[in-house]
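Every protein chain except one is present and positioned as in the full complex.
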Amino acid sequence: MTHEVNITRMDAFTYRDLISSGDAVVLIPVGSVEQHGAHMPLGTDMMLSTKMSELTAQQIGAIVGPTISFGYKSQQRSGGGNHIVGTFGFDADTVIGICRTLVREFSRHGVNKIVFVNGHYENYQFVYEGVDLAMRDLAGLGEGPRVMLLSYWDFVTPQVIERLYPEGFPGWDVEHGGVMETSLMLEYFPELVQMDRLIDHPAAELPLYDLFPVDPSLTPASGCLSSGKASTAEKGRILAESIVTGMATAISGRL
Amino acid sequence: MTHEVNITRMDAFTYRDLISSGDAVVLIPVGSVEQHGAHMPLGTDMMLSTKMSELTAQQIGAIVGPTISFGYKSQQRSGGGNHIVGTFGFDADTVIGICRTLVREFSRHGVNKIVFVNGHYENYQFVYEGVDLAMRDLAGLGEGPRVMLLSYWDFVTPQVIERLYPEGFPGWDVEHGGVMETSLMLEYFPELVQMDRLIDHPAAELPLYDLFPVDPSLTPASGCLSSGKASTAEKGRILAESIVTGMATAISGRL
Amino acid sequence: MTHEVNITRMDAFTYRDLISSGDAVVLIPVGSVEQHGAHMPLGTDMMLSTKMSELTAQQIGAIVGPTISFGYKSQQRSGGGNHIVGTFGFDADTVIGICRTLVREFSRHGVNKIVFVNGHYENYQFVYEGVDLAMRDLAGLGEGPRVMLLSYWDFVTPQVIERLYPEGFPGWDVEHGGVMETSLMLEYFPELVQMDRLIDHPAAELPLYDLFPVDPSLTPASGCLSSGKASTAEKGRILAESIVTGMATAISGRL
Amino acid sequence: MTHEVNITRMDAFTYRDLISSGDAVVLIPVGSVEQHGAHMPLGTDMMLSTKMSELTAQQIGAIVGPTISFGYKSQQRSGGGNHIVGTFGFDADTVIGICRTLVREFSRHGVNKIVFVNGHYENYQFVYEGVDLAMRDLAGLGEGPRVMLLSYWDFVTPQVIERLYPEGFPGWDVEHGGVMETSLMLEYFPELVQMDRLIDHPAAELPLYDLFPVDPSLTPASGCLSSGKASTAEKGRILAESIVTGMATAISGRL
Amino acid sequence: MTHEVNITRMDAFTYRDLISSGDAVVLIPVGSVEQHGAHMPLGTDMMLSTKMSELTAQQIGAIVGPTISFGYKSQQRSGGGNHIVGTFGFDADTVIGICRTLVREFSRHGVNKIVFVNGHYENYQFVYEGVDLAMRDLAGLGEGPRVMLLSYWDFVTPQVIERLYPEGFPGWDVEHGGVMETSLMLEYFPELVQMDRLIDHPAAELPLYDLFPVDPSLTPASGCLSSGKASTAEKGRILAESIVTGMATAISGRL
Partner (left out) sequence: MTHEVNITRMDAFTYRDLISSGDAVVLIPVGSVEQHGAHMPLGTDMMLSTKMSELTAQQIGAIVGPTISFGYKSQQRSGGGNHIVGTFGFDADTVIGICRTLVREFSRHGVNKIVFVNGHYENYQFVYEGVDLAMRDLAGLGEGPRVMLLSYWDFVTPQVIERLYPEGFPGWDVEHGGVMETSLMLEYFPELVQMDRLIDHPAAELPLYDLFPVDPSLTPASGCLSSGKASTAEKGRILAESIVTGMATAISGRL
């Protein structure tokens, strides 16, 4: 049985109780609003980072939220590109500002252990900068929480990768809209996945560089960088188990 | 029967179809993550602005989202104050940046009619600035959508106010956590309201100025500025009807 | 008899003497350069906020200045709109920066009690942010003055409103260029008011939302939102007395 | 006989008439609020830049204002230093923002000829940057006024310098609070100068570099960098005549 | 025989000739000033990105420079961490601003083909943002060059990797101070490498996340993430040949 871990659905008095020990762990999901092909919703990244966070939180007694739904610009080699209609790309400055404030606000609340759970490839460096600036802000006050930053797919074990990608793993960068995301969505948000609309195609072959202006012909017409056709809810369960176990271990061990 | 209007739960191909005419209206809910007493969740403002937007969208054939959940700092005279644990206050710069980007990105998609539906009192001027700067950005490109900015409670008619507040209406600023918000939550998110935890007290009497540092004793211990005790789901329905009708009329008439 | 209270007309040695106790109160007027119809000067807001501040300062032994003459963009529902020639609208960032610096600089001087006296409706939230950021800056130094923020018209008592607006009070938002501002100018800067040029018209009826781009037809051709025709210097005296008494009481009581 | 040239004391309709030809010249005075010894007011720089602008405007049919009273930080080698109580130093960012907006706003009004008249040594580079950024902003719109930037003392002719400083001219950088400023104030704002409070001392001998933190012992106790003792209103008239003639010639010849 | 390709050592008239066709390619090296163990200089990244750029430029008739020596903060999992003395980490904002300006300035000069050659792992996303913002700036002017962004090590072919790392390739992230960088330095800047000071140790085993504050014990005492012991100048030649060939092909083929 699960209990409520997401603070946006929790009242302030309950929240204060949960963090009163000073030992509470907060997981902040970081996603995007970005096209994910014809078979998955624009909110895929924010939904999955939130779900992976909530599952982990339930396992280790942590709390979750609020979700950052506004991510950095989609890049062609990891998200198809920000020229695509349906994708919302925020400037570095805004992503950094959101993360910086969240660290500062949680710290003001008395929360000392914060984990950013990234679910949109392009975000990582900007979340990093936001946290780094917040730590600098708080240093001036003689304070400062411990913060961990990770991308959830990094916790899929090599064993699981080998098992789920028997014909070879294309890499997390071209996973965009592929087997991992689709399987996780099938397991956790099946009503939002339409497998019959999925466009099958080989993994995109992208160059070793980025181009401005982008060359749209390099992105498959689906907007996905690899095909989610082989996805199943069961794979989603296996992936999630690997991710949650890994994250739970890392957080409990280091924060 | 309702249909999906929220773009975060919609795939990119469907989204593109819906906006392809160039005539689509997008409603962007603007809320906050902010304490709302012991009886309502931190996400109250983002949930209600999203719900009012979705109901309106269904009525006029518009679409909704993504929701801005990160609002400007809670101020004592309208939200209890940003010193309270459970409230997350973002700098002007960040709120402005989010709104500015959303206008630019929707405009890039080809959307020409945008409505910001505010549900957190403090946000208004910063959303205004974000839109204004985006219009300036787009002027340089010879483009620019039409944008409407409103706070949803302004569409509650005087007749409804008179009917629902028979002992006198305290004003929208001290509504924070009061009868309107609680009634709307009871109607649309009953599972997230705990009326048995509601703390009853007279409306806060706040001075004609703001103080820094804030004097916490001026905010009721509940964190609400007026009591939600008289709230009912039925009042929520009446309020929503007034709001949705008003917004629908305004949007259809002017955009 | 009055004495000099404005620090811009005061030498530094005198200024240092006046603030040496650490108990001095400084009032900072915040205005704008904005069209105020055909009968009043562009500097109306900066002149009135300065004058109200100086009168209050003389009553409570405070000092005044420097005046912030560069205000946030005029908005249609409170100032006619920033599209009008003769109005100067500054970005949020600049207004915030000015206020933030003034708090920091007065604090560096050893001034511990600061009041921002707003005289341009649109400024309020941006002054608030400037003060809030300065308080954060100074927290890092273990310092920080007490700051009060107000708009001067909020201190006109209900009794005075009832007396001066016998046919009903339209609200401070549409006061722009109306009876209050004109009467105060007639009392304090009569040489700058030309009642024979005043354009009479009903109060503007403005919608419940803002539109971008603005619809200029919603603002009366005068640029004012209500008519100042009923203005007299005597009303100016009555208004000023109410304002000054209220501000003096609030400042003395709380700072 | 003089006529009103300052737009802050002018109504919007008159202002619009004056600029309607598209050929109007606007002079924007740039000053500071800064200690100027025991004998002159904090507002000296803003008063003098405004006065020099108004006199020039009257001569060439231009208009003036609004005055920028918030200047860049006082530096030890030109203003005594920003550590001194009574001096208000604004960040580069704020000074730049103010100037950038003024160019944009005047350009929006249809004004095509703008002159910044600097009266605070430290401002120059930041006004320059503000104008440069505004020109870039406006280039995107295919617009752009002609802008001139000057410091008023540069128009004192060598002949006048030789005549007024018979024992050798110390340079405009150490003029702060000296003979030029004091003489101009005696001529135009005599009621604000107290010659009996003037502190006489040799010109400051300042090093070839700036130090952080500043060494306060390098600034004379008066806060002035040279003595204003030899000042007279007559010298003020001679200086002003030279300045105004030079500025008028330059503006008429080049804009 | 080589000829001068670096514009910082070239006069402006020669530079103008070289770019006058509108077809010139400019390579901009991006590095850092960062500790690289006891055996290599702080300027390693800026020197190598400049050298790889110059070699490529000589092959394809391009020009090079100026080098960006100020890179983003060193991160523990790719550069040892920014807590280490000898490393200089710049904020995202500054790195972005430098790149944005360079694109704008080269575009103003009439250069239409620009390549950023990254040599400091952490920089990539911030260079990307700088270029993206510059493209947005220039869009407003109806202009815009073609820009390519790459990290030079991505052009080392799998064949070369297999040959030079016979015991397995640890990944470019932990290459910091390892065999590639040391071999390239031995080939091109042998006078700046002191192999006798090289500290030998196994490749660092770093976690799947970043921690704030950093745990210094996770970085080897050398500051390098893998050992450069197996480095030789010959390996440097082989690596450079692979890199230069790959970059030359990519640039010639796509820009």
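To keep things simple, chains are lettered A, B, C, D and E as they appear, and every chain counts its residues starting from 1.
By definition in this document, a residue touches a chain if its C-beta (ideal position, glycine included) is under 8 Å from a C-beta of that chain, and two chains touch if they have at least 3 such contacts.
Computed from a predicted structure; not experimentally measured.
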item: Chains on display which the left-out chain touches in the complete complex; value: A, C, D, E
item: Touching the absent chain when the full complex is considered, from E:V5, E:L27 or E:M40; value: E:M40
item: Of D:F126, D:Y165 or D:Y188, the one touching the omitted chain in the full complex; value: D:F126
item: Residues of chain D in contact with the chain not shown; value: 72-73, 75, 91-93, 96, 122, 124-126, 128-129, 131-133, 135, 144, 146-150, 154-155, 207-213, 246, 250, 254
item: Those residues of chain E which, in the complete complex, touch the missing chain; value: 7-13, 15-16, 19, 33, 35-43, 46, 65-67, 69-70, 84-91, 93-94, 97-98, 101-102, 105, 108-110, 192, 194, 197, 223
item: Residue numbers in chain C that touch the chain omitted from display; value: 140-141
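Note that only the chains that are shown with their structure count from here on.
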item: If a chain touches chain A and chain B alike, it appears here; value: C, E
item: When chain C is superposed on chain E by its C-alpha atoms, the rotation angle in degrees, nearest 5; value: 180
item: Geometric centre distance via CA averages, chain E-chain A, whole Å; value: 29
item: Length of the line joining the C-alpha centres of chain A and chain D, rounded to whole Å; value: 54
item: Multi-chain contact sites of chain C, meaning residues that touch two or more partners; value: 91, 93
item: Touch-based graph of the chains, sorted into line, ring, star, complete or other; value: other
item: Which pairs of chains touch, using the document's own definition; value: A-B, A-C, A-E, B-C, B-D, B-E, C-D, D-E
